[in-house]
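Reviewing the structure listed below.
With one protein chain held back, the other chains of the complex are shown just where they sit.
Each chain carries a letter (A and B) given by its place in the written order, and its residues are counted from 1.
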Amino acid sequence: MALLRAKPSAPPESLPAAPGDDRASLLANLHSPEPAVRRGAARALTSHPEAAMALCDRLDIETSPSVRAVLFTVLIRQESPAVVARLLVHLRSDDAALRNGTIEALQEMRGTVTPHVRDLLDDPDSDVRIFAVNILGALCDPETPALLVDVLRHEPHVNVCAAAVDALAEVGTPDAIEALEALRTRFGDEPFLTFAIDTTIRRIRGG
Amino acid sequence: MTISARQPRSPPTITEDEYAKFCEYFYRKTGIQFQDTKKYYVERRIADRIDKTETESFRDYFTFLRFQASGEELQHLVNSMTVNETYFFREDYQFEALVKGILPARTHNRSQRDPIRIWSIPCSSGEEPYSIALSILERWDQADNWDIEIYASDIDSRILNEARTGLYGARSLQRVPPALLSKYFLSRGEDSWQICEDLRNSIDFSLVNVVDPMQTRRFRNVDVIFCRNMLIYFDDVARRETVEMFYELLSPGGFVCLGHSESMSRMTSLFIPRKFQDTIVYQKPSKAE
């Protein structure tokens, strides 16, 4: 049994010197050419909420998926209206991964997201409105079902309505049913939407 | 109807549509997927939580669960839906994948001076890291050619001491073939066997809180992480932080093994799913930055 090394020498290698834990070096390391250094710096800045805008700046130009993932995670922890506002810009990005990472990060946040995202329900771009609905649909905010019902009443675009119907399949309450029925009248010739509305009403009623 | 004391309630009925809604939500939040055959089991536990939370119906309960910002009720639900038991060679197909797929992949074109590092977290009372050791010794024909370091960590110091002591009853050992039992264990009285000293000494046990970066920093260049049935108990953000930490500690091309009802797909896209011996394990890209 010599193969299993008895008592592996505790720390496998001497640890790299603790990365400059002072804020200035962490901020500088956010722009290191090494992704691992950028990830380490971002992670270490979790406990520095005043660094949130610097993290947002990095996210604006970051292309490495692993660094982006860490930046998003840290920004979820540092949730604030300012962070939300900076993230929302990426909903218009051409980069699908950045867009979806942004949606997921906003969905994880707690209290500050709804007012900002609500404004996007009037955005001229229907895809941005869909993303807004996707975000609202995942929040724990009890205000969201009513916002989604509002979308059913006023939204002209079929795919945005479909996204709201889909979200209501999980969070809808019986007071959404009337708006769902009205939407069916409005888009009666659209088989998918009719199907989605029926499904959602069933999920709300419980069968 | 006049107001009266609450009637003893019959279990609330949960319709097909409510069940489907529940399963989709629960899956999204935990990664745990229920088969249709589990419906009765799941319903019983939901009914129990409806009772404990004093909600009136499935609909009320679901709204409470869905909009609770603290996520506390979801934790209660996860605890009630999962059985946290451990025994030797539990989910053995993963140890099979370790010796047939993962270790051959990790040792291909590699210097034998470079030790193989395996980390079991949470290791609980030790069945998992010892099963890893036994699988390597008994089922990997290359074992003698490599230095293999097995690390085992848990957040619970009491259970970690049990792991170090290595005393097990018949229930833990039910999957251990008699030949292995007599080769690696010593009888310590009725229904009690102790794993041999060599094996106990070969594993590095440590107290680790996985969400504390200072405590996980000593693990570096890990080849395989076994992390089974722990992340289901974490909230979404802690889960992200943990798998991102795994990414950091693994060597490029290293693997993560999760429990059979778990999937990395709910947590991150940083790893590549790989199929070995009918099980899916997750690999850090070998060209990872």
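As a convention for this text, contacts are C-beta pairs under 8 Å (C-beta built on N, C-alpha and C of every residue); 3 or more make two chains touch, one makes a residue touch a chain.
Note that contacts and distances are computed from a predicted model.
Looking at UniProt, which of "Permease", "Cytochrome c oxidase subunit 3", "Response regulator receiver domain-containing protein (CheY)" or "Sn-glycerol-3-phosphate ABC transporter ATP-binding protein UgpC" names the chain that isn't shown?
In UniProt, the chain that is not shown appears as "Response regulator receiver domain-containing protein (CheY)".
Check each of A:Ala28, A:Met53, A:Ala82 or A:Ala97 against the chain that is not shown and name the one that touches it.
Spelled out, the listed residue whose C-beta touches the missing chain is A:Ala97.
For the chain that's not shown, point to the residue among A:Ser32, A:Thr112 or A:Thr199 touching it.
A:Thr199
Tell me which of A:Ala163, A:Leu183 or A:Ile204 is the one touching the absent chain.
A:Ala163
May I ask you to list the residues on chain B that touch the chain which is not drawn?
24, 27-28, 263-266, 268-269, 272-275, 280
Over the whole complex, note the residues of chain A touching the chain we left out.
Within chain A, the residues touching the omitted chain are 96-97, 99-100, 103-104, 126-127, 130-131, 134, 158-159, 162-163, 165-166, 169-170, 190-193, 195-196, 199-200.
Convention: only the chains that are shown with their structure count from here on.
When the centre of a chain is set as the mean of its C-alpha atoms, what distance in Å lies between chain A and chain B?
27
For a test of understanding, state which residues of chain B touch chain A in their complex under the given definition.
14-18, 20-21, 24-25, 58-59, 63, 66-69, 115, 117, 133, 136-137, 143-144, 146-151, 198-199, 201-204, 213, 217-221, 236-237, 240-241, 244, 247-248, 268-270, 288-289
Which part of chain A faces chain B closely enough to touch in the complex?
For this pair, the touching residues of chain A are 1-8, 10-13, 15, 34-36, 39-40, 43-44, 64-66, 69-70, 72-73, 76-77, 108, 110-111, 140-142, 169-171, 173, 202-203, 205-207.
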